[in-house]
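Just dropping this structure here.
The complex appears here minus one protein chain, its other protein chains still in place.
By letter and in written order, the chains are A, B and C; residue numbering begins at 1 in each of them.
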Amino acid sequence: MKESLLDILRCPMDKHELELEDAEYGENGDEIVAGTLVCVECGERYRIEDGIPNLLPPDMREETPA
Amino acid sequence: MKESLLDILRCPMDKHELELEDAEYGENGDEIVAGTLVCVECGERYRIEDGIPNLLPPDMREETPA
Amino acid sequence: MSVREEFDEWAANGKDRGMEERHWHTAKHALARIPLEPGETVLDLGCGSGYAGRALRETKGAGRVYGLDGAPEMAHNAAGYTDDPAVGYLVGDFDSLPFADDSIDHVWSMEAFYYAADPHHALEEIARVLRPGGTFYCAVNYYEENVHSHEWQEFISIEMTRWDRSQYREGFRNAGLSVGEQDTIPDREITIPSEEEFPTDDWDSREDMVERYREYGTLLTVGVAP
Partner (left out) sequence: MSVREEFDEWAANGKDRGMEERHWHTAKHALARIPLEPGETVLDLGCGSGYAGRALRETKGAGRVYGLDGAPEMAHNAAGYTDDPAVGYLVGDFDSLPFADDSIDHVWSMEAFYYAADPHHALEEIARVLRPGGTFYCAVNYYEENVHSHEWQEFISIEMTRWDRSQYREGFRNAGLSVGEQDTIPDREITIPSEEEFPTDDWDSREDMVERYREYGTLLTVGVAP
């Protein structure tokens, strides 16, 4: 995902902003390939894997453990 | 024209309500076949002929005298 | 010549029924899209023979249908084609609509909007009379991208507004209408003669005629009142 997506991306639960942690960038520099998005309000953590952020609410995300 | 049209019909100039004068009704009773619509605000007069009200603004209406 | 003189003459010559027949090919598809609920009120601007409003009564149960036209002869002809007590016609002008604010659920106009003397003001009038959430279905064959329509201005004394697709969207938005959709609806019904019959009186080449009808067809822009 591009950093620009962070402008409009929000926590699916409470719609508060997300903070990027442990970001790994791709070769071009502007692609985030891995990291964690953390809700500034509720602290819920959403992982970015292979450049794709997973913003399923926690209960749906955990249905089938990866 | 039907009387019900008066609910939403307004003076084309200042959008105020219109009052029906000298109405002639058709055979069924609810069709106004002739009469004059008078603006309650500016007093402009609009004629109903053959059941069709002419609500052209006065300057357009008088272009070609009937 | 005024709208009144020009189109009274058309009405007297029966052009109203001719237009109805030709415009129906694409108008019916646009009419079918209107999200009209039974009982709602429709205003047809530049109604000509009035076919569009009558169709919305029959197919969607419109409650009241009013056709407005600047030419008295058009309105009189239209009134003569129906006995439906829920349908009414009146003479008026696009730039000074004789209706209360928020009094109309859906406004329809086919091949007429571009005759407005001040199209921006006409759009403001339409936005004014529409209730919140009401729609304006504006269908035109005369528009910039339809190059085959450009010459039409030569045959008529009323000044015609030739907007392109984006000017329609922008014009709607400037008047406070949101744009819900914009589309070109092909006329798949008009008979296009075979290659060897071209040139015809109206068309240099078959290719042009195909492009005019099957590709450019009718430009529909839908506005939604806020």
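Here, contacts are C-beta pairs under 8 Å (C-beta built on N, C-alpha and C of every residue); 3 or more make two chains touch, one makes a residue touch a chain.
None of these values were measured; they are calculated from a predicted model.
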Visible contact partners (per top-of-document touch definition) of the missing chain: A, C
Touch with the omitted chain, as defined above, among C:Val3, C:Ile34 or C:Val87: C:Ile34
Interface with the unshown chain - residue positions in subunit A: 1-2, 4-5, 7-13, 15, 30-31, 46, 50-57, 60, 63-64
Residues of subunit C in contact with the chain not shown: 32-35, 37, 132-133, 135, 169, 173, 178-183, 221-222, 224-226
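Methods note: only the chains that are shown with their structure count from here on.
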Euclidean distance of C-alpha centroids - subunit A vs subunit C, Å: 50
Gap in Å, rounded to a whole number, between the CA centres of subunit C and subunit B: 25
Sequence positions of subunit A contacting 2 or more other chains: none
